[in-house]
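Note that one protein chain is taken out, while the other chains of the complex remain in position.
Note that the chains take the letters A and B in the order they are written out, and that residue 1 is the start of every chain.
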Amino acid sequence: MSVETRAPAAGRTFETLYTEVQQFYARHMRLLDDGAAEAWAATFTADGSFKLPSADEPVRGRATLAAGVARSAAALAEAGEQHRHVLTMVEVSPREDGSLGVRSYAQIIATPRGGQPRLHLMCVCSDVLVYEDGELRVRERVVTRDGDA
Amino acid sequence: MSVETRAPAAGRTFETLYTEVQQFYARHMRLLDDGAAEAWAATFTADGSFKLPSADEPVRGRATLAAGVARSAAALAEAGEQHRHVLTMVEVSPREDGSLGVRSYAQIIATPRGGQPRLHLMCVCSDVLVYEDGELRVRERVVTRDGDA
Partner (left out) sequence: MSVETRAPAAGRTFETLYTEVQQFYARHMRLLDDGAAEAWAATFTADGSFKLPSADEPVRGRATLAAGVARSAAALAEAGEQHRHVLTMVEVSPREDGSLGVRSYAQIIATPRGGQPRLHLMCVCSDVLVYEDGELRVRERVVTRDGDA
């Protein structure tokens, strides 16, 4: 069973937090872009939520998160298109309860088989990350998409 | 009154400097992209200068810097366009006087309301950052734009 240590950020320096967050996102986005649905969903907490710009309500829980990615991966494979999530401009705000507020920019780059890459979407990502058993996980994510009214 | 401590970099490890610089730029560019003109200008020193590729002379001082961003933000809002400054490839060179030379790449991504994002500009950014009251600030910035003759 996962135990969320209270205020684990308190025991870490800023540079440790910041580099661990960057490494976390690198792995997290690679799993997503590789279509590794279950492994990706495991980087959320058990009750983790993800509010997509196109949805009214957040997706919640690993099974639902994994199912969504599996569907997207199948659709992209069918279309012969590779997506890459390039997350940059990470701003980490440690909170009193030991969680981390993290804001970032995310470019989604799409490349069709045999074709040229294009900048598909430009998003802003607002996460709450927590440490569980020493590993970072996403407890809450809200993504907004530039160009939306 | 702000006091610029002499050689503050000396008391910081490279990993502390490097992560503080990345966090600084994440916040700095978000303020710019949000059109928070005054807060953005406050991340420069009082006499901070900014040489834009389109100008012969640098803009100098917070009031002038803030006025420029306020004008740009109004023009973008009028045009219904969101800009994002994605600064990457940060190279930090600590200097003897405690300031930091920082070179980076900056992509500017523009998204019109209801439309698709496009890569608007690709720039190289050369900054001199200093610590004032424990906070990083831009003392001098020179930006060049790829494609210029």
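Going forward, a contact is a pair of C-beta atoms (placed from the backbone, for glycine too) under 8 Å apart; a residue touches a chain by one contact, two chains touch by 3 or more.
Note that the structure is a prediction, hence the values are computed from the model and not measured.
Enquirer: Could you please point out the subunit A residues that touch the chain left off the display?
Expert: Given the touch definition above, subunit A has residues 13, 15-16, 18-20, 22-23, 25-27, 29-30, 82, 84, 86-88, 109, 111-119 touching the missing chain.
Enquirer: Take the complete complex as the reference. Which residues in subunit B touch the chain that isn't displayed?
Expert: Within subunit B, the residues that touch the unshown chain are 13-15, 18-19, 88-92, 103-105, 107, 119-122, 146-147, 149.
Going forward, only the chains that are shown with their structure count from here on.
Enquirer: Compute the distance, rounded to whole Å, between the mean C-alpha positions of subunit A and subunit B.
Expert: The separation of the two C-alpha centroids amounts to 26 Å.
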